[in-house]
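As you look at this complex, bear in mind that one protein chain is not there, while each of the others sits in place.
Moving on to subunit A:
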Amino acid sequence: MNPDGEMMKTDQQSRTDQQTNDPTPKATGETIMKVSHLKKYYPIKGGVLSRVVGHVKAVDDVSFDIKEGETLGLVGESGCGKTTTGKTIMRLVSHTDGEVLFRGKNIFALSKSEMKAYRKEVQIIFQDPYGSLNPRQTVGDMLTEIITYHQLASGEGVQQRIRQLMEMVGLSDYHIGRYPHEFSGGQRQRIGIARALCLNPRMIICDEPVSALDVSIQSQILNLLKDLQAELGLTYLFIAHDLSVVKHISDRVGVMYLGRLAELSETDRLFENPLHPYTQALLSAIPVADPDHTAVKAVLKGDVPSPSNPPKGCVFHTRCPQCMPICSQEIPVMTEPEPNHYVACHLYPAEQQHRGKPEENQH
């Protein structure tokens, strides 16, 4: 390996260490958003008359809440419904059932003016920095359009605000007149962040904001997001499939599997003491940067079942190493075996709530 590569690795290693030790002074504790029993089913049409012959259960009965100022990570394999959850909360796709309360108000029952206000409060950053910017608009045009549409500023104030936004995301004034194709992936993602910040939102849904980026750029964007959060007191719903990214940025983490939430807890607790067998398998799959490390991997067998025909009972039971007879019969309910540590698994029956670590966990 060339010396440069070596240097970069150590650099990154030390950075990660620094950040995990870094205490995160956030989360005022007030709930900003409460998602309860959210469902999003996509109909499958078939036959001559395109009748509905089934449903893809992209999001199935997901509940969690997000506290003001915190970062809630949402992880899972691709196709587990995490992005759909984010888009449903953004109201970019319609929901099937359940409700999302934002500051106590159900977002699916907002009037037109309330909806406009909600749009100002909650924004989204997309995964694909190439697809998320209109190729026919310069950065300045794009931001001007948003500012004037929502009447956030006028005259000189518009340019001032644009310059302020550019500075916030680490771009320069001379970038304002450029078209998206003139930027690198990382820069485009910064523009995407500027767009999200433009309305001065309280909460941002980050839909895999770094998955499409180079590893060296990932950390820059993540740090930018962290800095912005500290500066502006933002709340993040951070959707990702990369566990190390989620661990880095989140205060709490929810693990999704096949449209359902498997486990939800504070980040450190979840990574140190995963309760759900799926989380355990997921965590053991994180590569360790140590050639002598012999991983005791809980390797899962088989593929993720189709969300159009999920297994009966617990959706994970077909692949679960600790499957019990009850698992194929009943859908597990969310229990709280440890304080603030929620898990949907029959290994942790409801009677054992709040009694510390259940015995089943000692494996």
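Just so we're on the same page, contacts are C-beta pairs under 8 Å (C-beta built on N, C-alpha and C of every residue); 3 or more make two chains touch, one makes a residue touch a chain; residues count from 1.
Just so we're on the same page, contacts and distances are computed from a predicted model.
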Per UniProt, the name of the complex member that is left out, chosen from "Peptide/nickel transport system permease protein", "Lipoprotein", "biotin carboxylase" or "Molybdopterin-dependent oxidoreductase": "Peptide/nickel transport system permease protein"
Residue of A:35, A:59, A:80 or A:146 touching the missing chain in the full complex: A:146
Residue among A:165, A:224 or A:275 touching the omitted chain: A:224
Contacting the left-out chain in the complete assembly, out of A:186, A:274 or A:307: A:186
Touch criterion as defined above, residue of A:37, A:51, A:116 or A:312 at the omitted chain: A:116
Chain not shown, touching residues in subunit A: 7, 10-11, 14-15, 18, 87, 90, 92, 115-116, 119-120, 123-124, 126-128, 131-136, 145-146, 149-150, 170, 172, 174, 177-179, 182, 184, 186-187, 192, 195, 198-199, 219-220, 223-224, 227
